[in-house]
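A single protein chain has been omitted from the complex, and every remaining protein chain is retained in its original position.
So that you can tell them apart, the chains are marked A, B and C in the order they are listed, and the count of residues begins at 1 in each.
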Amino acid sequence: MKLPMLGVINLIHEADEMGQLTANRCLATVPFGGRYRLIDFTLSSMVNSGIPKVAVFAHTKFRSLMDHVGTGTYWDLHRRGNGLFVLPPSMEDQTDFGKGDLYHFYRHRDYFTRSSPQEYVVISRSHMVCNVDFAKVLDDHLERGADITVVCKKSDEPSPGLARKVLVNGAGRITEMQDHYGRLNSDIISMEMYVLSKELLLDLVETSLARGQDHFVRHAVGSMLGHLKVNAYLHEGTLGVVNNIAAYYRHSMQLLQPDIWRDLFFNPGPIYTKIKDEPPTRYNSSADVTHSLIANGCDIEGAVHNSILFRGVKVRKGAIVRNSIIMQNGVVGENGSLENCILDKEVEIRPLQHLRGAENLPFLAIKRKVI
Amino acid sequence: MKLPMLGVINLIHEADEMGQLTANRCLATVPFGGRYRLIDFTLSSMVNSGIPKVAVFAHTKFRSLMDHVGTGTYWDLHRRGNGLFVLPPSMEDQTDFGKGDLYHFYRHRDYFTRSSPQEYVVISRSHMVCNVDFAKVLDDHLERGADITVVCKKSDEPSPGLARKVLVNGAGRITEMQDHYGRLNSDIISMEMYVLSKELLLDLVETSLARGQDHFVRHAVGSMLGHLKVNAYLHEGTLGVVNNIAAYYRHSMQLLQPDIWRDLFFNPGPIYTKIKDEPPTRYNSSADVTHSLIANGCDIEGAVHNSILFRGVKVRKGAIVRNSIIMQNGVVGENGSLENCILDKEVEIRPLQHLRGAENLPFLAIKRKVI
Amino acid sequence: MRRNECIAMLLAGGEGRRLGVLTKDLAKPAVHFGGKYRIIDFTLSNCIHSGIETVGVLTQYQPLVLNQYLGIGSPWGLDRREGGMHVLPPYVRSKGGTWYKGTANAIYQNIGFIERYDPEHVLIISGDHIYKMNYDLLLEAHKEKRADATIAVITVPWADASRFGILSVDEDSRVVEFAEKPKKPNSNLASMGVYMFSWPVLREALIRDEADKSSSNDFGKDIIPTLLKEQARLFSYRFNGYWKDVGTIESLWQANMDLLDDEPALHLDDRSWRIFSVNPNRPAQYVAPHAKISSSIVNEGCLVDGEVNRSVLFQGVMAAEGSIIEDSVIMPGAAIGRGARVIRAIVGEGAVVGDGCVVGSIDSEEIAVVGSGETISLKAEMQEVEQV
Partner (left out) sequence: MRRNECIAMLLAGGEGRRLGVLTKDLAKPAVHFGGKYRIIDFTLSNCIHSGIETVGVLTQYQPLVLNQYLGIGSPWGLDRREGGMHVLPPYVRSKGGTWYKGTANAIYQNIGFIERYDPEHVLIISGDHIYKMNYDLLLEAHKEKRADATIAVITVPWADASRFGILSVDEDSRVVEFAEKPKKPNSNLASMGVYMFSWPVLREALIRDEADKSSSNDFGKDIIPTLLKEQARLFSYRFNGYWKDVGTIESLWQANMDLLDDEPALHLDDRSWRIFSVNPNRPAQYVAPHAKISSSIVNEGCLVDGEVNRSVLFQGVMAAEGSIIEDSVIMPGAAIGRGARVIRAIVGEGAVVGDGCVVGSIDSEEIAVVGSGETISLKAEMQEVEQV
């Protein structure tokens, strides 16, 4: 059942254009999908795939991360000898902060060398909203004798999120990789999940650093495409690249398609998150809710259409919520209205207040604001 | 049962002259007493006193801290709504690091304002090795109508550790406070445990910061001695001020007095620590152990006198250990000898190696060294 | 071990025969309630909110699901190093063993457990009731009166009084009469089955009761009447909140319906008195473009594509396109097919109401019940008709 693979969720210098949503939290803990945080998707995928140990390489603003993941109980990672490790950046001196991720991999190398039995590693990010079976990826990796296997997604409709594009040849080998601002013309993007042997990883880390290179994907993988067999594994399921506001809004709204709801949350396994003891949601006699995703603990007296309500949101009498996302404990006062809005946690909209953003530029309210 | 008091263990700029022992860990997690870390004493005291919530204000090198305390399970602090919070320093920019503790208190003020029912706070450090009943301190604080109550220790025999001295008048009020390098002549030292109301604390934090002062004890307490009623509460039990090597060695060796062993570990409550699944200690047919403290998982074939062995230490045949402290998983090879030594975790002493430090300057071996 | 002022003993052995197919594999305290909870969640949450951190849970009938559900008490904050929650099934002793004979015998058999904690007071409660109560206030009243035992009481309609244990009390709230299900009640103060005892008094009463071969070993029938006869200091403590014994299909259904008023008598969304439960961890519920939901409670993981009115939907319920659910309770994981209609009914855990099927009727007095795991399909219905 247990996969011979370690998990790493690498938060170091993760591409983040989320503006106010990451003012006081890291990208990994941005709330998503009514009750989750972005990191839940990758973390649950790893657990469901049978990966017994996962390390999160934290970097900045990770208090929310520590609070959210704790010792991993909610992901069933509270194992003897630990299943979940949150590793803060080592900070010998203040310049360490700006150094590339390979430098931090090196500082965390104990994690790899001490977890003896697992031979393989998957290095991932936290902002890919998906449900992946890494057991299949490892099978593919071994079957095709790859040095590195990159989980990729082929899509006609590009996500507004920032993603690295790859060029794949007929044999499924990656021949070219470019950062999101590159000009490469390809409909395949990297999901930033890299499977390789622990031995190769440690070799790449040390060799790259010795050459003065400190970026895992650009240097340790990208510059080695000619020397190493780097394969693409195409993920079939749904994917959201969530690292800017446009992508956040678009991929949130996609959850209102029942096929995507089912695919993301149940297939191949369930997505876990931190438990809160919210009661079920109450629909008042005057509630009018259609085409929406509603988390627990909401109390709805008004109208909600085409929207996502997180846990504990109150929509008062006569209020109308359209095409909006309201995070935890938000309140929409009587006869207020929202259209194309994203409210961060604990925002209160006063009675009779009307807010309207644009479909391609939603109105964003920061945490705990009273409007 | 529950005390109306929050606990804070403040690691920010904690006085630390422990040299190599804190090269890769914070003072709070320096191993002590065979199986504990320094922070265990204050943390267990708080829990045994009925303090329901404890925050640890972390600062540097706190990975070992996160690993050690986890979510507080071993201290029975894994409560609904959380009993233990490890709060990393917020780092908006890199200069935040050097700022005084009041600045960080301010950044963590949510912890005080959100834990509504508790009216009082105790602010402590991690390097005071003692077993204190904070319920008694709070009783004293309320009975005598103090603004701030400082837990103090009166002692004829000054600890080699760095401590703040205080002058106490006949009414038990503190009239003068000086840092360890001060010239104040007094046999009473501060145990750096300050009890005050949450309201006063928040007032002091904001007022001091607004005046450009950022040091809790020097500014918020010390400079207010004329304005506020700052009382001393004299602790009766044993105390070790452990923040330099001399104090570390001296207070460790004091544990070999059965009275101190009993007083520190059982009175008024037990000291908790992270559980490891070590087997009981094995004494071989050739073992010769006297006047020592031996943790679990040791395997002793040689001689151990007047020493402290942490968990999993092996003393091979013919080896002799005297007046020494050997931390977790240390190995003393056949016919080796140690006298007046402190070995950090996982040090291996080769067969026939002989090491000898001085009583007032023990030989110190760094973690994982093979000698 | 620090001395406990008060520990609780929770009677969770109820068989709940009158709940029929809903308790086939389930002890009554494990029956689902309120869209998310099991009945026992209420008393366990009451304990932790009242500062009682040592709770013995006495199980007997069908404890498998209940034991698994309770675990070591973590969901209720009762996984403590000292005290905490302990499940106490009957067990064989050196001289052989018996099942608990009555509520008093159940406590008698666990005197050893209670003595480990050396409490001053013992609270006896039952896992069958739905209410939010601060037992600490009961304890305060008990101590103030220097009572031997204090019985929590609630005012019931006179018409219902003969279904309860009825107390008559004097101006000082002291109990002067106690009658178990009296035909002609002298009062409408009913015992809630919540007793605060001084432990030495209870201990002695239990030992004497056990020695009395004619006793049925029950609190209401034996222990309380005997203490009253002996002029022990028995007091009543009046509770004014919502309280319900959900012993029948009708009352289980009604208690669920009670939650659906715009201003319900029992608030589940009270942040200072959260009802803790084992959380199912499902995604947010999905409401389809043409769904209608009103006056209802819906839990995580539901997918609603029909009309839901005055109903309670537990986690993972699927209500397909065109389905209508009214005045009903749909237990976890049940599926209601396309165009199916469920009215005045309880649909059990994992049950399936097939496309186009009809369960219950607005005109029926009785609540229709679909048992846990049952499947109702049009084909089966037609076959039944054919057989007639």
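The working rule: a contact is a pair of C-beta atoms (placed from the backbone, for glycine too) under 8 Å apart; a residue touches a chain by one contact, two chains touch by 3 or more.
Quick caveat, the model's predicted, so the values are computed rather than measured.
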Partners of the unshown chain among those that are drawn: A, B, C
Omitted-chain contact residue, chosen from B:244, B:281 or B:323: B:281
Touch criterion as defined above, residue of C:51, C:71 or C:225 at the omitted chain: C:71
Residue in contact with the excluded chain [from B:145, B:212 or B:258]: B:258
Sole contact to the chain not displayed, among A:79, A:211, A:350 or A:369: A:79
Where the unshown chain meets chain B, residue by residue: 33-35, 74, 256, 258, 261, 265-266, 270-273, 275-277, 279-297, 299, 301, 308-310
Residues of chain A in contact with the chain not shown: 1-2, 76, 78-80
Interface with the unshown chain - residue positions in chain C: 15, 24, 59-64, 67-68, 71-72, 74, 79, 86-89, 91-94, 97, 99, 112-113
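In the analysis below, only the chains that are shown with their structure count from here on.
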Innermost chain, taking as reference the mean of every protein Cα atom displayed: A
Mean-CA-position distance for chain C and chain A (Å): 41
Shared interface positions of chain C, touching two or more other chains: 276
Multi-partner residues of chain A (each touching 2 or more other chains): 277
